[in-house]
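Other chains dropped; remaining ones untouched in position.
Labels A and B are assigned to the chains in the order they are written; within every chain, residues are numbered from 1.
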């Protein structure tokens, strides 16, 4: 089997953590590195969280590089209301067994993409600062990126009435990615809100008899509690996890080719994605956008994956 | 019965035309004036269309005042793809029997609001330029406006991916209205897309045996054809008509108190309304927003109204 070489660029974060876990379970994915970014929490916290999850799933050989501590041009804002103070509240996880790499996250991305014999797929599940920095420093890496499969955006918002958190947190970085010409697949709120870890889903996870699944259960319980409190949702949408699932099981996803651009200048709308579902803008297609998830298929896939640990 | 004094500020436009017709059928509404604005078509066209509809429903005593020919600070754009070249393509209507008033639309609004012994309700169903000009020239009229019941905005767009046409066409005017402190009820795309004149609805209208209903049928047939072509809708949403229906039968509408503001500075998002359904912005309530329509009740109300002619 041909494996897909991937870089996980993330800000763990509950759903980022589960993404790493899912990726670790898939023999068809080769994780080249995990790069971290400030987002759900400050950069030290998201990096430590990534290292903890690596320990949990025995990814000891995978480099974890600390990336951007702040957005390209805006002030940093984090999301403790959703992910808790540590960025990964809920389960008790041991302190990481190692530290992060000496290399900045953006440099790890540049180096690995340059070195790879086959094009690399990048899965950003936080603000897009590291990807933007990599493109700024080494524009030529575009030619060896297979696809960017990212979580971000939506036809509606969660952090403001029109903006989703990842894009909102660094709109200029996001715009640079969408304008780059690299093939992009986008898991936005329209599809991630279909992937709701409801009580029934959590029950299934909790029945799996291994340590990793136990931790995932605890992550989902905490995540569901904050979503209940803030948005009155019947479960937590496991946003980021869809990027990994899409790489392995694209048949679960109904995608549409559209133009997506990012507002960077608005007074109230900075970070809003304009997803041109009806072709009203005349701008040309630059992304595949996730419309519909095979919800049952997705959760079966997840449960099977967790049973492997 | 206490009648409600209303001013129809409109850009006919198929749904504006049906709004005027519906208003004319309601004994509980006293139409003080019809003021027109550039929007669906240029100002001369929307004004002539308003006059033609007045003739159709015998509103000979109601002043029709031509208002703003262009937005406050932007270039004018119209919507011939939706409403045809005349702004009211479809039925053949005789030339109007009279001309418009000498008074500018914004001055008619100012004068009537100042003169009225009871607070006046204004129903804008086009860009909000006239209302903004009236507020600019005579801020004190705020105190004698009962409510502004407007069609505009939405949590998604129709003219751009995020903006609805009326607000998009004059965002600065819209912002002034939303910031004015006047009580506002908003029929946005979220609710107007529920009021779809489907084939079944049009059949019912066509069965009514009077001239006005016949014209309304022709308006709906044309309107449905352009919505089919541009958006692949199964019928035409009669957006503007909901403002009149709300004044007479508010029990058909489930509204939510929210903050609404308008983006005026975005590169791609000018004219986008930010409707804070989940209270994430911390901005205080300034409008009632239409969430859910009793669809059956609404069409029964419409059919009964048309039977009166």
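The definition used in the following text is that a residue touches a chain if its C-beta (ideal position, glycine included) is under 8 Å from a C-beta of that chain, and two chains touch if they have at least 3 such contacts.
Note that the structure is a prediction, hence the values are computed from the model and not measured.
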### Summary
Chains shown: 2; total copies of the one sequence in the complete assembly of this file come to 4
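In this section, only the chains that are shown with their structure count from here on.
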### Task
Within their complex, state which residues of chain A touch chain B.
155-162, 230-231, 261, 263-270, 272, 274-278, 280-281
